[in-house]
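The complex is shown incomplete by one protein chain, all other protein chains being positioned as in the whole.
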Amino acid sequence: MEPRPPPSPQPTAAVAAWRRWKSRAMSLTMGLCTLAVMAPLFFVLYFLLREGASALDWNFFTQLPKPTGETGGGMANALVGTMVLLTMAGLIGVPVGVLGGIYLAEYGSDRVNRLIRFWADVLNGVPSIVWGMVVYALLVVPFKTFSAYAGGAALGLMMIPLVMRTTEEVLILVPQSYREAGLALGIARWKIVTVIVMKTALKGIVTGVLVAFARVAGETAPLLFTALGNNFWNRNLAEPIAAMPLQIFAYAISPYDDWHRQAWAGALALMVLILGLNLFVRLVSRDRAKS
Amino acid sequence: MTVTLATSFSTAAQPAPPGGPIPPAAPGEPAAFDIRGFSLWYGTRQALHDVNITVPARRVTAIIGPSGCGKSTFLRALNRLHELTPGTRITGSLHLFGEDLYGPGVDPVVVRRRVGMVFQKSNPFPTMSIGENVLVGLRLNGVRDRNFLQERLEESLRLAALWDEVKDVLHRPGTSLSGGQQQRLCIARALAVQPEVLLMDEPCSALDPLATAKIEELIQILRERYTVVIVTHNMQQAARCSDRTAFFYMGKLIEYADTRDIFTKPANPQTEAYVSGRFG
Partner (left out) sequence: MSKPISESTPPAQRPVRRWPDVSFRLVALLAALSVVALIVLVGWELYSGSRLAVAKFGPGFLVHSRWDPVSDEYGALPFIAGTLVSSLIALVIAVPLGVATALFLTEMAPVRLRQPVITVIELLAAVPSVIFGLWGIFVMIPFLRDHVFPVMQSVLGFLPFFRGPIYGVSMLAGGLIVAIMILPIITSVSREILRSVPNLQREAAYALGATHWEVIRIAVLSYARRGLFGAAVLGLGRALGETMAVTMVIGNRPDISLSLFAPGYTLASVIANEFAEATSDLYLNSLFELGLVLVVLTIAVNALAQLMLRTLAGPGTGKVN
């Protein structure tokens, strides 16, 4: 018979209690950290509503900004400008991004894909202000004018890697069996991709596109020296155009109280647009998760 | 039944395949697939070893064998669907009614129009109605004639013994049907493009016995006008509904004979062990 091992030392009751207490304290700390992380959203929303709601009147949506010193006026031109810029951005970012995502999901070899994914992720990390500089050099300097085109291009280029990655991700989720079924029917590959696979993944692709729109809709930095901003209506896309974020920025750093009020109102409107897009996307994708 | 697919193709010149003369098929049975010295690799792993087989037209040929024996790979090679997997490579020859399916310039898309396939798990397209599912192959291949489409829709669904069950709900999503119905819908979808051969990859493995019986019944009807090749792990199913049976093991064709013979007097001891349930 082997000698019986000595009994392991039993922790005393005090040590056990201390360990339990410590564990609870850490749980509480982490819960508090979580609250602290969530808090800024509520603070921001609270002040947006408190400061912005009162200035968000009919004039805000229908009038042009008033010249310095006069009170009143609105941001109608900036609202329309943001929509114009987003449309132009979509014309660049959506087709290129979706097609690129299709290539990654449906055609590319592993090696090429890894490379493209890597660079797409790197592009996603390029600071937005840099896109402004690049498009400035590309479109503003040669044409000698700030323009809506340049602003739309800056946002559009930013959208490409965003849309590409989300499109790829949802296409990969389409079961391979659908592609095989299509191929076994003697359908050409590109039709399988565009009609069967894309249709199956359409919701996901649209979701990704909307998220990309929400992301660039609030961008200010890339517009600073491309779209520039404009206190009047833009009648020619080759000229500067107003945008919500630009207007908010200009008003926020101005010395006038009335403009601060307008800045809050603009911020509230922009936030509603962006949160609305995000919540809509969430609702849609929750339906998908359920079905 | 006078005109058959097989005879309409038998007039095509039969090129002499490499590797010696073709052993004659059973008398009175025109050959659909004629396969000589066929090997297939996934990368460096060889999945099929020197397979020689003649699949008769308008008969049901069952492929049996333990899982991983290469039977599914073999089936997918018949319509070049294995090419989806990168890094595959083949040697040998594979002729369908005398035409080399792997010949230079042969488009796999054309091959797949001639050789239809039904999969293990039913896979109707989720975004399409029952009717759209049946007609998708024709529509995407450029058929616009409404009368023709309507005709094909009904004919395919009738052939798949599904018409009476769905004729009033053709607009409902394909995925709203029961499992067995979905599988028959997939069969109708494959038949709609009028292939010459129908491949079935364990079409009943996800179905309950009743639905399985229906599919097996259907196979007996299809056999009158189609060449059917069915992979199954269910030996009773092979015995019930096939005319000839091929037994694959470790990527090799071990034995190929009339189904009756395979199950009653197999020539090869491995076949005997498998069909008597001693392994696999």
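Letters A and B name the chains as they come in the text, with residue numbers starting at 1 for each one.
Throughout what follows, a contact is a pair of C-beta atoms (placed from the backbone, for glycine too) under 8 Å apart; a residue touches a chain by one contact, two chains touch by 3 or more.
None of the values given here were measured: they were computed from a predicted structure.
Of the listed residues A:Leu91, A:Ala137 or A:Ala238, the one in contact with the hidden chain in the full complex is A:Ala137.
Touch with the chain omitted from the figure is made, among A:Ile102, A:Ala184 or A:Ala201, by A:Ile102. The chain not shown here touches chain A at positions 19-20, 22-23, 26-27, 29-31, 33-34, 36-38, 40-41, 43-44, 47-48, 51, 95-100, 102-110, 112-123, 125-130, 132-134, 136-138, 157, 160-161, 164, 172, 176, 179, 186, 188-190, 193-194, 214-215, 217-221, 224-225, 228, 245, 248-249, 252-253, 260, 263-264, 267, 270-271, 274-275, 278, 282.
Rule of thumb we're sticking to: only the chains that are shown with their structure count from here on.
In terms of their C-alpha centroids, the spacing between chain A and chain B amounts to 48 Å. Put simply, chain A touches chain B in their complex at residues 109-110, 175-189, 191-192, 195-196, 199-200, 202.
Interface residues of chain B facing chain A in the complex, by the touch rule stated above, are 79, 81, 84, 86, 108-117, 119, 121, 123, 125-128, 136-137, 140-141, 186, 189-190, 193, 195, 199.
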